[in-house]
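To keep things clear, I will list the structure first and then write my remarks on it.
Just one protein chain is left out here, and the rest sit where they should.
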Amino acid sequence: MLEYVEKIRETAIKLFKDGKVDVFIGYQKGSIPMMNQPVLINSADQAGLLYWDRNCGLNLCNYLTRRTDRIGIVANGCNSRNIVTHITENQIRRDQLYIVGIPCKGMIDHRAVQRAVKQQEILAVEEHSETFTVKGKDFEETFNIKDYLRSNCLVCTHRNPVIFDEIIAQPVEEQSGVDAYKDVRQIEGMDSENKWNFFTRIIDKCIRCYACRDACPLCYCPTCFVDESKPQWVGKSIDPVDTMTFHILRAYHCAGRCTDCGACERVCPMGIPVRQFTKKLNKDAQEFFSWEAGLSLDQRPLLDVFRPDDYNDFIR
Amino acid sequence: MTKKIYTKKEWMKTLAGLKSSYNIFVPVSDGDFHIFKAMDDKENPDFNFKNTRLSPKSVIYPQSERLFEFTLDENAPDANIIKQAEKDYFPQAIVGIRPCDAHAFQIVRPNFDNPEYQDPWWIQRYESTTFVGLGCNNPDSTCFCTSVGGGPFSEKGLDALLYDLGDTFLVKALTDKGEKFLKLAQGGKKPDKTALKASEELAASASDKIKNKVSTDKLKHKVQTELFEAPFWDEVAFACINCGTCTYLCPTCWCFDMQDEVFKKQGDRIRNWDSCMFPLFTLHGSGHNPRARKVQRVRQRFMHKLKYYVDKYDNGVQCSGCGRCIKNCPVNIDIRKVCELMNS
Partner (left out) sequence: MERLLKNPYLPYPVRIDKIITETEDRNLKTFRFVFLDSEDEKKFSYIPGQFAELSIAGKGESPIGIASSPTEKGHVTFTVNKVGLVTTHLHNMKEGDVMGIRGPLGNWYPWQEMEGKNVVIIGGGFAFTTLRSSIVYMLHPDNRARFKDISVVYGARNPGMLLYKDELAEWEQRDDINMHITVDGTDDPDWKYNTGFVPTITEQKITSADDAIAIVCGPPIMIKFTQPVLEKVGFSPERIILSLEMRMKCGIGMCGRCNIGHKFVCKDGPVFSLAQLRNMPPEY
């Protein structure tokens, strides 16, 4: 996807020149390999900072919340779905945005790559169209990108942006026949004790840094429930009960809104597979309500819709 | 000072033998990364690591620690009276701590132990700890200890230092505590001249492997209020998501919160790590918040480390150059870059 870089820069320059945006939000190349940084530029002459490759792991929609200016923003499939969610939840107005759509072929799982080189330090990564080469002090290895995609990208069926003002390349082919919820079904098959043990085990390393929450564009509450002190809903120590309360409640707050962008998992410093919490809710939304978040501006969010003819009894 | 040499296999046995004298904390492989854990029958030390994901600060300063206890039972004679919780300060040793992390305790020390106030828990656990370092043969590209007063074989804050010579560990006592540790450590031989020379060469060559040079020389002379108003803070802070990763992983971040927790009639006063990245950290009861905006909190973190600490203690910067925040910041905010901006 390196070929996108020039296109993104040209588009940003044009938008500034035409006076269509006040700022432009994208990624710049990070200071360490496999790590790009969200960046905001204010003028065309900064466009050279903009970058795009398979390491754009953060969700840029995060940076839109409650902005008041006119914003150009790059958006691949999942990011665009979060922008839709943001618009329908009144966190940003559609007419403030100029969305530069990016057909996406998936992001690289930097942890899997680290594992593949046995945690040796990677000093440089070169990306080619289907492969990438990692270099360290005493090693150099080339891998197929498709074998090192992030787990959410592997099961993604919305690689193309669902909303945009212009798109910088031909749409990519959407993946079909993916089994998005194999892992969820495995957990569903457990008895409740094993389920509890499973979730207890995956969060046992949690340090309550809240990176998962803070990286999530859905988590824009002015005061998060974990930060409330009157009343205090959750203890602040690393007692497993409090930690579990945080993770479960966080996931439920994302129910029917999560686009499985994977930012939460990408940022966790302790490598916790936090998507295991949200995925079950995504699966339920899909199976019970045929719902996928952020596909259309015309749909109200799943959990704020009431229909008298709802086929579920509990709601009537 | 005593020096001993052990084959690596022998060293593991020696450590196991020391368990009756110390609670021993060692690096342990935990999936994709290493972490310091108490050595028990389940945990095998793995000294083949760069550095642990979390710094060993929690060995001295746990993320959550019970400070006091109390009863709310009105029938009890001591109802509502806060009492010190019983503590055990059995000798402990951190074996395999990297020199940057040992240096970090020295950086943190004046906060908890100064002429006006002494934090009893931090000090007692610090003083009951023996720091047995492991020199860094192959520092990472994100390491910059040599810019902040340390080095891959720096002895600052260490009681003993291990040199990894391939098949053997050469261990050198540096303080009385280190001498005691080595005296209690079974086995080992007196190192021959070849081993001593190898250890010296290793230390000498390691510093050159650190390519980063972060300038901190001008920080002290900067005017605090001018640096505070510097034009670059918005840009530095833009990507920040205000999570606690940098502060919790940092060996020199010490901020904390105190909370009371009650179960039925019994309660504890607990100290938890806190983070200047969180809005709640400075929120007044009235609702006013002097650091309500993200940029203010990001600025606080860097100003604290690189300016306020410098001004307060005249003891260098509040950073040991371990590089954890660089590697693990979810949005790649790089302290080396910020330091250069502040120092220029």
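A and B are the chain letters, set down in written order, and residue numbers restart from 1 in every chain.
Everything that follows uses one rule, which is that a contact is a pair of C-beta atoms (placed from the backbone, for glycine too) under 8 Å apart; a residue touches a chain by one contact, two chains touch by 3 or more.
Fair warning: this is a prediction, and the values are worked out from it, not measured in the lab.
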{"item": "Partner chains on view for the chain not depicted", "value": "A, B"}
{"item": "Sole contact to the chain not displayed, among B:T14, B:T216 or B:Q296", "value": "B:Q296"}
{"item": "Residue of B:N80, B:S205, B:N315 or B:S344 touching the missing chain in the full complex", "value": "B:N80"}
{"item": "Residue of B:Q186, B:S205 or B:Q224 in touch with the missing chain, whole complex considered", "value": "B:Q224"}
{"item": "From B:Q118, B:Q186 or B:S205, residue that would touch the chain that is not displayed", "value": "B:Q118"}
{"item": "Residues in chain B touching the chain absent from view", "value": "67-68, 70, 72, 79-82, 84, 111-112, 114, 116-120, 123-124, 127, 224-225, 228, 254-260, 262, 267, 269, 274, 276, 281-286, 288, 290-291, 296, 300, 303-304, 307-309, 311-312"}
{"item": "In chain A, positions touching the absent partner", "value": "229-230, 232"}
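Convention: only the chains that are shown with their structure count from here on.
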{"item": "For chain A paired with chain B, centre-to-centre distance based on mean C-alpha positions, whole Å", "value": "32"}
{"item": "Chain A-touching residues of chain B, taken from the complex the two chains share", "value": "30-33, 50, 53-54, 63-64, 138, 140-142, 238-239, 241-245, 247-249, 257, 259, 261, 270, 272, 275, 278-280, 326-328, 330-334, 336-337"}
{"item": "Contact footprint of chain B on chain A as seen in their complex", "value": "30-32, 35-40, 58, 62-63, 111, 114-115, 119, 121, 123, 137, 205, 207-211, 213-215, 223, 227, 229, 235-239, 266-267, 269-271"}
